[in-house]
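Here the complex is missing a single protein chain, while all its other protein chains stay put.
And now, chain A:
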Amino acid sequence: MATRSRTHVVVFLAPAVLVYTAVMIWPLFNTLRLALYTAGEEGRVFVGLANFATLFGDPRWSGAFWNALGNNFWFFFIHMLVQNPIGIVLAAILSHPRLRFAALYRSAIFIPTILSFVIVGFAWKLILSPIWGIAPSMLDAVGLKSLFAPWLGREGSALTTLALISVWQFVGIPMMLIYAALLSIPEEILEAGEIDGITGWAAFWRIKLPLILPSIGIISILTFVGNFNAFDLIYAAQGALAGPDFSTDILGTFLYRTFFGFQLQLGDPHMGSAIATAMFAIILAGVCVYLFAIQTRMRRYQF
């Protein structure tokens, strides 16, 4: 084998490595680098960490940044609190061994996940719209009309409403992953539990749940990464200004407005890069917490 030429290894690797490096890794580092510059009179000027000082401390920028960051954490919090528990419960019900129509339910519940944010955003905007009146008339039918409000138009409720719409859309993903994990639990373990008198919900809490913890870890980190680079739903439903009055602004929309410019605001690639760098740091921190703190401590069971 030693005499054989090794060029084929290079040929096999080259296209993937080249495209990946040129379009993903290099721009990523370039973005981190651009955050250290600012536009001067004659091209770029190196300013060190000044952009970050501006972003975190200058009142013209920091208000918007901390607002977007706080909103983003709220967005993530709602997903963890609502999406993942619903996903787990649906998966637990679906994995019932003799449930009929399980495949049908599974496919139907997954449908919102495949739709684009544009469709989802506008569809919910229409349904929740006081002009069309679907939501109020449905609430009226159950005698709760007084609860209706133009949720998407109110500062206090718009972000939570959008987060719940996103939950509605993506609940299929935790459901599928947990469902797969539940199916891989061997029957013998459950039967052993039954002999000890552990059945039904007790079996779920005391046998299945500990076994699917690694999958719950994975859906948590997927949710985290997905939420902290989210953009599309807010943009489709509320526009780039993330109204009303920036109450639904998250890091993705803030980045878009800053670096690309919007209406009267001119694009600023350097401040944009600073925001992207902050997003990168947050996502990296989340991934590290997952890899080092959660994954290594979690016991994996081999069957």
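Here, a residue touches a chain if its C-beta (ideal position, glycine included) is under 8 Å from a C-beta of that chain, and two chains touch if they have at least 3 such contacts; residues count from 1.
FYI, contacts and distances are computed from a predicted model.
Taking the options "FAD-binding protein", "Cytochrome P450", "Carbohydrate ABC transporter permease" or "Acetyl-CoA acetyltransferase" in turn, only "Carbohydrate ABC transporter permease" matches the UniProt protein name of the chain that is not displayed.
The hidden chain makes contact, of the residues A:Phe46, A:Phe77, A:Trp132 or A:Phe292, with A:Trp132. Even with one chain removed from view, chain A keeps its contact list with that chain: residues 6, 8-9, 11-13, 15-17, 19-20, 22-28, 30-31, 34, 86, 89-90, 93-94, 96-99, 101, 105-120, 122-124, 126-127, 132-134, 137, 168, 171, 176-177, 179-180, 183-184, 190-191, 194-195, 199-200, 203, 218, 221, 225, 229, 231-232, 235-236, 252, 255-256, 259-260, 269, 272-273, 276, 279-280, 283-284, 287.
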